[in-house]
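For this view, one protein chain was removed and the others were kept in their places.
Right, subunit A next:
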Amino acid sequence: MMNGTIDQIQTGVEFLNADEAIQRIPEGASIMVGGFGFPGMPRHLSKALVKRTELDQLTLIMNSLGSVSTLNALFEQNRIKKVIGSFFSTNKELVVAYQEGKVEIELLPQGTFTEAIRLGGAGIPAFFTPTAAGTLLAEGKESRIINGREHVLEQSLTADVAIIRAHKADKAGNLVYKKTAQNFNPAMATAAKLTIVEVDEIVEIGELDPDSIVTPFIFVDIVVKREEV
C-alpha cells in the first residue's frame, strides 16, 4: 500500500515561532504581506519582522497600509526601498517617507494588484486588463485594443517571501480562512518562494474537511501559531 498512516505523513512544512520564521527572510527581500485592513493581517509576523532590525532595503508588496499598522516602524527606521500596492494615502509615515524621496511607491488598481499576484503564482508573467486604460496609471505601459476595447499590459508579481494569515492549519500545512480575512492571503501563498503563515490554531491531520481547504500545503513552507496575548 502506497499511502501511509497519519503518523507517517510528512509534507516538509515546518512549525516554528514567529522570530525563528522571520530569521529565514533574506536581506533586501521582496515581501508580500496579506490583509485588508485588520482582517487577515499577519500581525505577529509583522511584529517579528520589525524586531529583526538588520533586515533593510526591503520591498513590500501589500494592498494598503493603514495609519495604525505595525509595519509603520519599518518606514520610520528607513528600512523600506519600495512598496507596491493600491492604497497608501492615509498612512502618514509612508507619505512623509515618499515626500522625502526615501521610498518608491508603485500604485496599482486593487484588482490589477490581486490578479498580478494570482498570475505570478500561476506562472503567467503578464496580462492585459481593461482596468486603468486611458488613465494616469497606464502611462508608460503598453496598451492594445482587444475586442474593440483598450487594454493595458500589466506585469505579474512574485516575491521572495509571503507573510500571510489564516485561521487554522493542520499538521500537514493545509489552510482554512475565516470570513473577510481571506482577501489577498490565498493568492500570496502561491506567489512567493518562501510562504510563512500565521494561524490562530493548529489541528491534527484529518480534522480539516478537505472540501474546506483553500490553500493546500504545497504553497506553505512555515506555520507559526499566534501566541495568546
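In this text, a contact is a pair of C-beta atoms (placed from the backbone, for glycine too) under 8 Å apart; a residue touches a chain by one contact, two chains touch by 3 or more; residues count from 1.
By definition in this document, contacts and distances are computed from a predicted model.
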Choices "3-oxoacid CoA-transferase subunit B", "FAD/NAD(P)-binding domain-containing protein", "D-inositol 3-phosphate glycosyltransferase" or "Aspartyl/glutamyl-tRNA(Asn/Gln) amidotransferase subunit B" - which one is the UniProt name of the chain not shown: "3-oxoacid CoA-transferase subunit B"
Which of A:R24, A:R43 or A:K225 contacts the chain that the document leaves out: A:R43
Of A:S30, A:N72, A:S156 or A:N185, the residue in touch with the unshown chain: A:N185
Subunit A, residues in touch with the chain not shown (by the definition above): 36-41, 43, 63-64, 66, 68, 86-90, 94-95, 98-99, 105, 107-112, 114-115, 118, 129-137, 167, 177-187, 214, 229
